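Removed: one protein chain of the complex. Kept in place: all other protein chains.
For clarity, chains are labelled A, B and C in written order, and residue numbers in each chain start from 1.
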Amino acid sequence: MTTREEAAKTALIKKFGFLENLVRIQRERRIFIDDAGQDFERILDFASEDLGFSVLCAITGSDDGTRYEFIYHMARPKGDMLNIKIYTPRDGSRVKTITDKFPGAEIFERELTDLLGVKIDGLGEGNRYPLSDDWPKGEYPLRKDWVKKDKKPEGK
Amino acid sequence: MRKVVIPIGPQHPALKEPESFSVTLSGERIMAFSARLGYNHRGIEKACEDRSYTQNVYLTERICGICSHAHSTAFVQAVEEIAGIKIPDRASYIRTIISELERIHSHLLWLGVAGHEIGFDTLLMYTWRDREIVMDILAQITGNRVNYGMNTIGGVRRDIDDEQKKNILKAMDKLEERTLYYITVATSERTVIERLSGVGVLPHKDAVRLGAVGPTGRASGVDRDTRRDDPYAAYDRIKFKVITDDHCDVYGRTLVRVGELMEAYKIIRQALKDMPEGPITVKAPRKIPAGEAVSRYEAPRGEDLHYVKSNGTEKPERVKVRAPTLANVQTVAKMLEDGQLADLPIVIAAIDPCFSCTDRMTIIKHAGSRDLGAMAWEDLRTHGINWYKNKGVDFSRLNEKLKKANKV
Amino acid sequence: MIWPGKMLKQVLGSIFKKPATTRYPFFKKESDSPDRFRGKLLFHPEMCIGCKMCMRDCPANAITIRKIADKEFEADIDLGKCIYCAQCVDICPKKALETTKKFELASLVRGKLKITFKAEPK
Partner (left out) sequence: MIGSLVSIFLFPGLMFLVVAGLAGQFIDRKIYARLQNRIGPPWYQPAADFIKLAAKEDIVPDEANPGMFKAMPIFALTAITTSILYIPLWKDTALYTFKGDLVVVLYLLTIPTLTFFLGGWYSTSLYSKIGAVRALTQLFAYEVPLLMSILAPGLLANTWSLSGISQFYAAHPWYWLVNIPGFAISMVTLLGKLEKVPFDIPEAETEIVAGTFTEYSGRLMAMFKLAIDMEAIAAASLLAAVYLPFGLSFNPVVGFVIYLLKILFIITAMSLLRTLFARLRIDQMMSFCWRYLAPLAFVQIVLNLTLKGFILR
């Protein structure tokens, strides 16, 4: 572990006391915040503005069976990555958009809407991505309880 | 003047893959631009969840045909990180060499496509002829021209022997000479400069704001390169320059790409020289312990990011792929602001879009029965047969033949 | 002023060069199938021990090993599904599978893509 990661960890804990046991340095250049909770937006602002994690690489959404997990992969231009996780319950899942700070996040958020069926507050109208326009309503492929319905017949 | 909206795609000669853009024109000038992505969605992320890790290496490799090594390496790296596998030195050098060979073939391909988009087919034919050199080398080392199948969890599958080493070095010399020639052409052929410079401008500020990656970002002065910033494989032991440029236009992107070609030759020579002897693979468990990892890789088109989460079984819990084009495609609208229709193909091509990487999932359900007055496939077929029948050409015997053959 | 036509010399030189393209189906280059080429699979029934590792690892579920008698196995390979990654060749503990250099496998009839390697009667 080099000092850069330690410094970022210390700064995060200093600013947000409850992160004490939630910040994890997995390896060189990889920092995880395991649950940012309610303070997610403030942590995101702090990380991107004060700590220099200014590049949004991607947003991963996944379903672990009981709740949805969102990981915001933030990177410093010089290589360190901060992965901020937040969780929402499976029923009536809502997340606030971050497109006002990161305009490039739009496509990742649309992907979450399409594949996980998450409501993104503040995301404007637009083309859907990546599913087709005639994709049936209420089918969200990345949910764990989603099953493929009409499988292509084998061989023919 | 009246505005018209013209569709570019899903099928259009300028696009090599199906993707749909709609462009609002006033005369030749572009007033608005919007993209509809997703035509290449194949469900790979979902499919990864019910395949074993070994199978997934080959599945991720097929996310994209051009940067296949990029995706499989990124995936394998993440899995190795979770399992705590340290791959042998020789394997990481071989991964580096293949990844640079892939960059060479991808950039040469791009140069040809760029030539074609501006109507300079001679450049296309010449660069693709020279690209055959690197394709042959790749086929020699890995056994295939694309989808190399080189990676496996815990190392690489094939070694590079001395004769191949010699062949690679010979090919590098030849390609270096050719690349120098293309640099002269790109920087001193009047018609090429006219078509490239000042076109598709992406100012530094916007490149940072929209998160442009790879050569697209570097041509706008964004000094980011995963190979240097977050080294993987053997890149931490290799000296190379990160090429940046401040032209901010398509011309700049061309210069960055040809510059990277020159760097790639140096990297390969260096890697071949430094490559240690030893094994090329270590044994990997079939069951990967629970954990998660983010892996980054500098693909020819920019940073490729894989996130893998495991749950202690043979199959991953979640695989997330962020291909470089997804980060870059949002810059196109900015580049086309106030542009001309004639520049549209080259501007789209200049981010070197790879839409199959971007989309990853297809429709498993049959397309809905929207009747837009279009003909269904069967109707079209019947219509075609009848039309030829009226002309006196009858294919029904051919059908019988085919039926017979089908029964056999 | 930069004059156009920079490629003139190279272009004129091409007339005296051998064309880089070939008349493919009539003439084939040697580099089309190098030594490590992964083409159509070949199965040796006599070497198979029926561990079915190949079936387990095949990313495309293209191979099926069937037991027909004691220690006798047959393999069905669907060339339409096979992605020619040769993982089965690598994983096979007895080297019962190998790749060949055959790559022109297209067929108008889907049935022809399914091949069966029969065990020779002992």
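As a convention for this text, contacts are C-beta pairs under 8 Å (C-beta built on N, C-alpha and C of every residue); 3 or more make two chains touch, one makes a residue touch a chain.
Being a predicted model, the structure only gives us computed values, none of them experimental.
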{"item": "Left-out chain, listing which of the shown chains it touches", "value": "B, C"}
{"item": "Omitted-chain contact residue, chosen from B:Ser197, B:Thr313 or B:Gln340", "value": "B:Gln340"}
{"item": "Among B:Trp110, B:Tyr126, B:Tyr235 or B:Tyr251, the residue in touch with the chain that has been omitted", "value": "B:Tyr126"}
{"item": "Listed residues B:Glu117, B:Asp229 or B:Asp245, member touching the removed chain", "value": "B:Glu117"}
{"item": "Residues belonging to chain C that touch the chain removed from view", "value": "4-5, 7-8, 11-12, 14-15, 17, 19-23"}
{"item": "Hidden partner interface residues of chain B, rising order", "value": "4, 6-7, 12-14, 25, 28, 115-123, 125-126, 129, 189, 191-192, 194-195, 340-345, 387, 391"}
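Going forward, only the chains that are shown with their structure count from here on.
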{"item": "Between chain C and chain A, distance of the C-alpha-averaged centres to the nearest whole Å", "value": "41"}
{"item": "Chain A to chain B touching residues, read off their complex", "value": "26-27, 29-30, 32, 54-58, 60, 62, 64, 71, 73, 75, 77-79, 81, 83, 102-104, 106-108, 127-132, 134-136, 141-142, 148-152"}
{"item": "Residue ranges of chain B in contact with chain A within the complex", "value": "34-39, 41, 43, 45-46, 81, 208-211, 222-224, 226, 228-230, 292-294, 296, 303, 305, 307, 309, 317-318, 320, 322, 326-327, 329-330, 359-361, 363-368, 370"}
{"item": "Touching residues (chain side chain B, partner chain C) in the complex", "value": "51-52, 54-59, 61-62, 122-123, 126, 129, 132, 136, 139-144, 147, 149, 152, 157-158, 181, 184-185, 188-191, 193, 402, 405-406, 408"}
